[in-house]
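Removed: one protein chain of the complex. Kept in place: all other protein chains.
Chain naming follows the written order as A and B, and within any one chain the residues start at number 1.
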Amino acid sequence: MSQKTTDRTGAAGANKAAGKQAKGLSRRSVLKGAAALGGLAAGSGAVTGFPTIWAQNPITLRQFGTGVSNLNAIAEKCKADLGITLQMTALDSDAVSQRVVTQANSFDVADIEYWICKKVFPAGTLQPMDVKKIKFYDQIVPIFTTGKLTPESKIAQGTAPNTVSFVEGADSKKFSPTPTQWMTLIPTIYNADTLGIRPDLVGRPIKNWKDILDPAFKGKTSILNIPSIGIMDAAMICESAGIAKYADKGNMTKAEIDTTIDFLIKTKKAGQFRAFWKTFDESVNLMASGEVVIQSMWSPAVAAVRSKGIPCVYQPLEEGYRAWGGGLGLAKHLKGAQLDAAYEYINWYLSGWVGAYLNRQGYYSAVLSTAEKYMTPDEWAFWMLGQPAKTDILSPEGKVMYTAGAVRDGGSFQDRMGAVACWNSVMDEDRYMVRRWNEFIAA
Amino acid sequence: MNSERRGLGFYVLTAFFVLFVLFLYGPMTTIFILSFQGPNGGLTFPMNGVSLRWFENLLFEQQAVGDFGGAFARSLILGVMTMLTTVVVSLLAGLAFRRRFLGSGPLFYLTIASLIVPSILISLGIGLAFQVVGLEPAWYTSGFGAHLTWTLPFGLLIMFAVFNRFNPAYEEAARDLGATPWQTFAHVVLPIILPSLIGVGLFGFTLSYDEFARTLMTAGTFNTLPLEIYGMTTNVTTPVLYALGTVTTVFSMAVILVSLAAIAVLRKRRARRIAG
Partner (left out) sequence: MTLSRIAPYLQATPLTAILAAFLVLPIATIVMVSFWDYDSIQIFPAFVFTNYEETITSPVTWSIYLNTLKYTVIVWAVTLVIGFWVAYYLAFHIRSATAQMVLFLVCTVPFLTSNIIRMISWIPFLGRNGLLNQSLMQMGLIDQPLEFLLFSDFAVVLAMVHLYTLFMVTPIFNTLMRIDRALIEAARDAGANAFQILTNVIIPLAKPGIAIGSIFVVTLVMGDFITVRFMSGGQSASVGLMMANQIALLQYPAAAANAVILLILVLLLVGGILRIVNIRKEL
């Protein structure tokens, strides 16, 4: 990130915060440790109670996670607002899950995905959080609590976050299907994934997941090679192509796994796939270099391709999206001042600045109401409401991502998150699935 | 072959060698070219303008994800630790193996085993062992040990090659002149094997500096440089990676050139001193 642009966005943030000050101050100043004021505090020198405490008694929290949300900008802002030093270590998702389970003392805060949570939380290296200490708990998007975006919506298949969001008690490792006082992860980012395409190279409209099987794209397609995620891509494709019908995609039977993997092997042998990607960056490089013209992708990866001046569309599909989410978990060993600091950090995380930062990258944040305050109305309308941009839409780094008039692929938050067909999953037959997945890769 | 005349073989092999070097530098050419990507360019072709943007970014700015400075410092320290330990331990072991001792056979095969056990297995094993014992892995403990299992066999094999060629007559002469074992070692043996020790050290450093698989599960809280770079690829990475490659290469080349010049100067001076 360039110094210049940091200044620019920083200044913009401060101005915005100042603009909000008039109506927000009286209400928020009574909230103890209103960390949302941090941006303002940094500019004006008016310091709320907490930063001084942490400044006198320096606290360091070690956080790790994938590079997707383990951003240095967040650590910097956290230091400025709270005085808490965040030491960020970026790892790939494999290493993340291993570290949670095997190196319980090597971290304080773990930034992990919900499907990983299903595997690692029972290992007992994380402690659940008391929702009474989470200030914005009530405003967290209900996907993570009740599982329903709106009261009438249906919970999607797979490891939906709400199924692993709560445990039965403070020392329990058992997931509770309904909300309790003890929350495993505080959601950070989530998104609805679909296929990314190169509109200049596909040369036809793309409407369904099965379009990735079109012989015209032979040797120019890709899906993810993380078994728990890739199998869901595969399931969406198989269902769309009429190869299989699943009772529950997120919890397949052995027979369903066999059908899916056998089909994948057949497709692979026919040369349909160019590569399988594992890290974010690979998907960007595959698309940007033209190795692949249609592939499973993440929203900011599409943005990254586009920022290089290469056309790329995040194509909404009739069958809906495959969704994923990540959240922050606290290490078991945290206690005393460190635990307090961790709660403070999490409350700050939900208080808006981070949410806005993440929303601007094309992800969604956990508490939308606070994030909105840190975004311009135009930004909010573009990213969350699916309306055409009135001005150029900038990335958090200050680069133009979309020019005025552009509309977000897939539309509004409700349109996208409301059309989730399944979540990344850990199935009951996980062990069998991984064996078969290895077979597919080896075939 | 050793005659003054350069035969056809020489030219064919020179061409072959040049091709080999070109092959080694093949991916480096893309790294060189793409490190000059324009500000909006990516890690692949096409070039999107030409700029020094990514060098500026590498040297003066913070990355969106990851910490080059810290990771580089850790890798450097770990590399030096590994280098020194490898030199000392393999020198000692090399000296030990010059004589017969009980268990020398098993120790030799254990060292070879250390080389052939796949890296990922060592990584998993050390990670699990630390977990079972209840120790916390860190790059300077478990990671350090993991690197040593990799560099020590190389070091010992090189020492074998050195001592098998070493002419004991030098030592006997020193002893006949009344030198203590320590004096013999310090003034006779060490100077002769010094170039090989430097080789062991360089080998140890290079192997440790770029080690990935063995560090993967043994690094603890903080990443070494290769792990950090890998971690960075979980977000959008920029040609700053290539800028790092270019800087590393240019810097190493410069070090080599400077050392060569230094050696040449020293030689000339020594020759003059002997002549005078």
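Definition applied: a contact is a pair of C-beta atoms (placed from the backbone, for glycine too) under 8 Å apart; a residue touches a chain by one contact, two chains touch by 3 or more.
Because the structure is a prediction, the values reported are computed rather than measured.
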Omitted-chain contact residue, chosen from B:V65, B:M83 or B:L148: B:L148
Residue, one of B:V50, B:L177, B:I192 or B:L260, that touches the chain absent here: B:L260
Absent-chain contact - pick from B:V65, B:M83 or B:I122: B:I122
Contacting the left-out chain in the complete assembly, out of B:P27, B:G69 or B:P191: B:P27
Residues of chain B in contact with the chain not shown: 1-2, 9-10, 13-14, 16-17, 20-21, 23-31, 33-34, 43-46, 88-90, 92-93, 95-104, 107-108, 110-122, 124-126, 128-129, 132, 142, 145-146, 148-149, 152, 156-157, 160-161, 164-165, 181, 202, 206, 209-210, 212-213, 217, 225-226, 229-230, 233, 241-242, 244-245, 248-249, 252-253, 256, 260, 263
Missing-chain contacts mapped onto chain A: 93-94, 97-98, 101, 118-120, 122-123, 219, 222, 225, 227-228, 268, 273-278, 281, 285-286, 289-291, 426-428, 430-431, 434-435, 437-439, 441-443
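In the analysis below, only the chains that are shown with their structure count from here on.
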Chain A to chain B touching residues, read off their complex: 1-3, 62, 64, 66-68, 70-73, 76, 87-93, 95, 98, 102-103, 105-107, 279-282, 284-285, 288-289, 300-301, 304-305, 307-309, 397, 399
Interfacial residue positions of chain B with respect to chain A in the complex: 40-45, 48, 57, 60-67, 127-128, 131, 136-138, 216-217, 220-223, 227-228, 230-237
